[in-house]
Each structure stands twice: as C-alpha cells, then as structure tokens.
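The complex appears here without one of its protein chains, the remainder shown in place.
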Amino acid sequence: MEAYCLKNTWYIAAWTDEVLENAVFARTICDEPVALMRDANGVARALEDRCAHRGLPLSQGQVINGQVRCRYHGAEFDGCTGKCSRIPGQATIPAAAKVRTYPVVEQDRAVWIWMGDPERADPSGIPRFELHREPGWACRPTHQLIRADHQLISDNLMDLTHVGFVHVGTLGGDPEHHANANLKVDRTPHGVRVTRIMQDTVPGPFHVRQGGFKGRVDRWQIIEYRPGVVYIDSGMTDAGQGGPFELRDGVFNLRKVLYNGITPETAHSSHYFWSMAHQVGADRPEYVEGFFREVAATFAEDLDIIEAQYQRRRDLPGRPTFDRVSDAGGIQSRRLLARLMSEEQEVSRNAA
Amino acid sequence: MEAYCLKNTWYIAAWTDEVLENAVFARTICDEPVALMRDANGVARALEDRCAHRGLPLSQGQVINGQVRCRYHGAEFDGCTGKCSRIPGQATIPAAAKVRTYPVVEQDRAVWIWMGDPERADPSGIPRFELHREPGWACRPTHQLIRADHQLISDNLMDLTHVGFVHVGTLGGDPEHHANANLKVDRTPHGVRVTRIMQDTVPGPFHVRQGGFKGRVDRWQIIEYRPGVVYIDSGMTDAGQGGPFELRDGVFNLRKVLYNGITPETAHSSHYFWSMAHQVGADRPEYVEGFFREVAATFAEDLDIIEAQYQRRRDLPGRPTFDRVSDAGGIQSRRLLARLMSEEQEVSRNAA
Partner (left out) sequence: MEAYCLKNTWYIAAWTDEVLENAVFARTICDEPVALMRDANGVARALEDRCAHRGLPLSQGQVINGQVRCRYHGAEFDGCTGKCSRIPGQATIPAAAKVRTYPVVEQDRAVWIWMGDPERADPSGIPRFELHREPGWACRPTHQLIRADHQLISDNLMDLTHVGFVHVGTLGGDPEHHANANLKVDRTPHGVRVTRIMQDTVPGPFHVRQGGFKGRVDRWQIIEYRPGVVYIDSGMTDAGQGGPFELRDGVFNLRKVLYNGITPETAHSSHYFWSMAHQVGADRPEYVEGFFREVAATFAEDLDIIEAQYQRRRDLPGRPTFDRVSDAGGIQSRRLLARLMSEEQEVSRNAA
C-alpha cells in the first residue's frame, strides 16, 4: 500500500479524559490497532492491540496492577515494555511472548503517540495546546471519526471561505466578504500559516448569540498547519475599535482558539480531535454548554461535507480539478506534507 | 471493467416529477454520478455530479438563477455547458473549471439521458410513452432501485410465465395456462416482440378486484423489448366476446399498458422506472390508488426474485443453466443487445 501519511510525527491518540485508570481502550492509528491504558503509576501507555498468544484484542481485557490482562486466557502484558509478565499456570514465559509498544507523552490534556521509528521520537517536538491548562479559559475536547483521508480535513481548515457557504446558521457571515477577505500565506518553522482579515463585515449568527454583537464587526483568523495539527486563533470586535489583533482594555473581543488534532486511522478514515478554547463566559457552565453545542453543530456540517467529498473523489479518481486563490494555504500544506513523506519514504528505503 | 450496458442509447434518468424547479438531485447512471436540475427556463439539465474545484457532489448544492452552486465554496456551474460561471472572490475563471454534461430530453413525463457519444444523440430515437399524455388515462410513474444487472429485469418481463408462480395473489391466474399460452416471438424495427394469448382461462385476483370479472376470460399480452425499455400492452375480456385485441363497443376490456424504463446504475444495480397506464377507473382517484397499490405489490415480488436470482448467479458464476421454450423472447433480446454492445465496443476501439 502506498504511504498515505507521515509516520515520524506526533499524533493525538486520545484526549486525557478518554484514557481511564484501570481500563484499556482501543483506537486504530495509521492502520495499527492500539490499546491505550495507564500503568500502576497512572502513566499513559500504548501497546499493539493484539494478545501475542491467540490474537484477541488486548483492549477487551482488564488492567490489573498496571498490567493489561487478556480476557481470553489471562496472559498479562506490561504497558511499558510490551513483554508478557505472567502466564497463568506456567512459570516460564517464552521470549516471543511480547507485543509492540509505542512512545506516548501526555501533555496539555492530550495523549500524544509516535507511530514511526521510536528512536526519532523527541517529546520536545510535541505541539502545545497551552490554553488547555490556562486558568480562565474553557474548552471541551471532543473526538469524532471522519470517513475521509486526513488531508481533506486540513484542506477544510486551511480555506475558511467555506464558512460563509457551509456554516450559514452558525459561524457564517457574508459569503462574499469571506471570499474577499484579506489573505496572507507564509511559512512557519514547522508548517504553513494563513492570516485572514475581514473588516467592516457582518457577524455570523453564532457571534450574535454568543458574543452579543449587534452591528458590523472586524473579524480575523490565524490558521497554522503542522502535520497532524491545525491551530486557529480567531477573534471579532465591533467594527472600527482598533482593528484586528488589537486586544485593548475596554474593547470586547470574542477570541476563540481552536485546537485540531488530525490523526489518520486508515487511508480512508481519520480521527478528528477538536477543542475550542474561549475566555468569554468560561466561568458560566451554561454558557460553556451553549458555546460547545454551536461549535459541535458546525463541525457536524464539516463532517458531512468532507465525507461526501471523499466518497466522490474515490468514486471518480483522476478527474481534473482546478484551484482557487483561496486554496493557497491548503496547497502549501499539502506540498510540505508531500515533501516530508517523500523524505520519510527515502529513509525507509535506504534502511531496507 | 467489461462493458455491461449500451452507452449510445436513451435511458430514463428520472420521471418529470422528480426533477423539481430550483433543486438538484443525484442519480448514478452507467456508473456515472449525475446531477439533475432545471435551468432558469425550467429546462432539465444533467451534469457530472462533482464540483471541479474540490470534488463535492454538486447535488448537495443549490440552484441559484439557474446555475448549480457548490455547497462547499460556492463555485457555480452552468447546467447546459458545464462551465463554471462564477467563483466567489475572484474574477478570473480557469479554463479547467468545468464539468461534463449529458444530452437530456424531456418527453412524455420522463427525462431521457444519453450517456454515450453526444454527437450520436438523436432525440427522434427516444421511445414514446404516449399514454402519459393521453386524456382519459391514469398512471403513477414510479422508481425503484433493483440490486441486479439490468438484463435480469428485461428477462423477467420477456417471459411472463412467471406471473402464475410469482404473482399468485395479484396478477396470477392458472400457472399451467400461463405456461401453455399461445406464444409468438418476432422482431420489430428496434427490438423484439412477444405476443402471448390465453383463451378461456381464469383471471388473476387483481382482475377480479379491479376489473370485476366473474367468470372465465380471454387474456393477452404484447411485450416489446428495446434497449432500456420494455412495453407491455395487455388486456382481458370475458371469454368468447370476440377474442384478443378485439376492442368492440359494448365489450368490457381491462386494457393496461405498462411502460418500463430499465436504466443501468452500476454493473450490479439498476433503476427500474415503471408506470402502468389504464383507462378503466381513470377518473376515480380511489380506484387509481387501489390499482396502483396492487401493481406496486406485484413489482415488489419481482424485485425480491430478481435480487435473489442475481445474488445467487454472482455467488456461483459459470454454473450450467438450461433454457425453456418460453425463454425465446428473452434470449432474442439478449442476443440483440449483445450485438449492439459488440458494435459499440468496436467503434470505441477504432476511435481509440
């Protein structure tokens, strides 16, 4: 099978809340079934989700004293080394009694995993989701599965002109203004950044409801792509209050930071981890709830679009397409990823 | 993939009622996803159902001023030429911004489409469904999807001995009389015709209920196959009233004309468009309703049979079969289609 994703990179495997104490759960990442658990010290671990004895998924088992025990015949495996630590009824443990493990780091409310060469796994390269730890900010990390190639998800986020057409009832706004936003694309140390500014435009229904805007507004979005992650730092003020990015005292600003983890499940499906952090109303649970519901409804619209788009592209492979001006950020992101994947394949071939 | 259907022929894409003003809907024909819509003048149009920008089905979009607008980023396409007529936020439209279109003609309450070489599309060759326009006749054009190769549907219609076994509770009649019907098969300018006559036989439960027959009857069916279409003109009178085809004054005749459009969806599924026109009770809505329900129940039985038959033939390809005398019409139809497909393939190869 042709490579469809980067292996030597950090992906979100799960949100912290998904990996419970004394439990094990299953998630497929880059076509590899992974069992996620916590060891006796509460440290998150990731193992190949297959008992090396007779093949039952380990995720169907239990965690006993920090070891995962297979539900079928009770063999136990260590989450750190992957070695079988116990076989009921026999003292000797064969050398073959072990499963693969993956480097895992838990940080900023996410469990990050490295599916590539473990020797290259450097925790300092893990993307930060700082606002997940910042007092005064609220968020609700959410996971959904999208039946599409991961690059269609980053394409979606890198060209926000779709907001005016797809999210009419929530984030929307005037589609013509979206299409004519001031657009800048540049490279960052690890990726590609798109800056979009719309001045003197209309707010979306979401902003009216959640931000209380009554008239025209200035609106901006800073979108940064890195393999596996897209950040969106976006904000809105009443029009003419000092313009984009100016966060002066006394000027209300509905700033939202959207963290997106995009983790390939298979060539045809992706995990989409999203979390929209906001300061406004962060101390009021009913506001946080309402805010979350609107954003979730918006992402449900994206999911519909992306899955339909992917299915059609699979049905009709190789048909000609055209690019628009607003595709620039997505195109540069795809080029960057293609180059990194090509380098990774080259290294693999040389090693083989 | 081996060709499984004729391309250079007219197929029903939809009934007229299915293609609404200011809407677009999806139907796959000969493996090609098609978006059907009406332009600003109400004329039915058919486009490739894929936005040439990023591949979303156009059928998920809207019709705005007679153009179909993609739901994702708002590109608009012309239903007649397939050319992109507008890209929000930019004045220049790339030459590649276009999609395929298909010749379409609306006639006799059906939207006909030509999936082959557009240069060979001659509207004068479109089969007529005249009774759809005839005052005093009632019908309810209906669409159903059958998960089977299209030729199994025409086989079903070309050998009506199955009526006695499959449609026991509706069209039925004595299965032995069906099997022993007087049978004639001949060629027509565009196809194959089977004429079946059963004299002094028993009516089916349907005929008793809808035609009021109390005793023995004469019954006839004239079935004509053309690629993509099967007509059945059938009738029944009290036995000995002058015999088949005689439509004399004062003799009640339950004549029904069944129009069948058989349009390949894929190699493994077909669109079945059927419409049974009748004069008796045409002015009484409750009669038309009851008549329709009985016929629909009958076709539901055919669907079950045909799908089960197709599945078994796929499971056990190449197993030996035998033919019966009553298969003559179906066999000739298949031979005709095989010859036309072979000629079409020959032309394609020479052109390539």
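Going by the order they are written in, the chains are A and B; count residues from 1 in each one.
In the analysis below, a contact is a pair of C-beta atoms (placed from the backbone, for glycine too) under 8 Å apart; a residue touches a chain by one contact, two chains touch by 3 or more.
Since we're looking at a predicted model, the values are computed, not measured.
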item: Of B:D155, B:D233 or B:E265, the one touching the omitted chain in the full complex; value: B:D155
item: Sole contact to the chain not displayed, among B:A95, B:L316 or B:A352; value: B:L316
item: Absent chain, residues of chain B that touch it; value: 155, 159, 161-162, 164-166, 175-176, 178-181, 305, 308-309, 312-313, 315-316, 319-326
item: Where the unshown chain meets chain A, residue by residue; value: 33, 48-50, 52-57, 60, 70-75, 84, 87-90, 94, 96-97
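Note that in this section only the chains that are shown with their structure count from here on.
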item: Inter-centroid spacing, chain B versus chain A (mean Cα positions, whole Å); value: 48
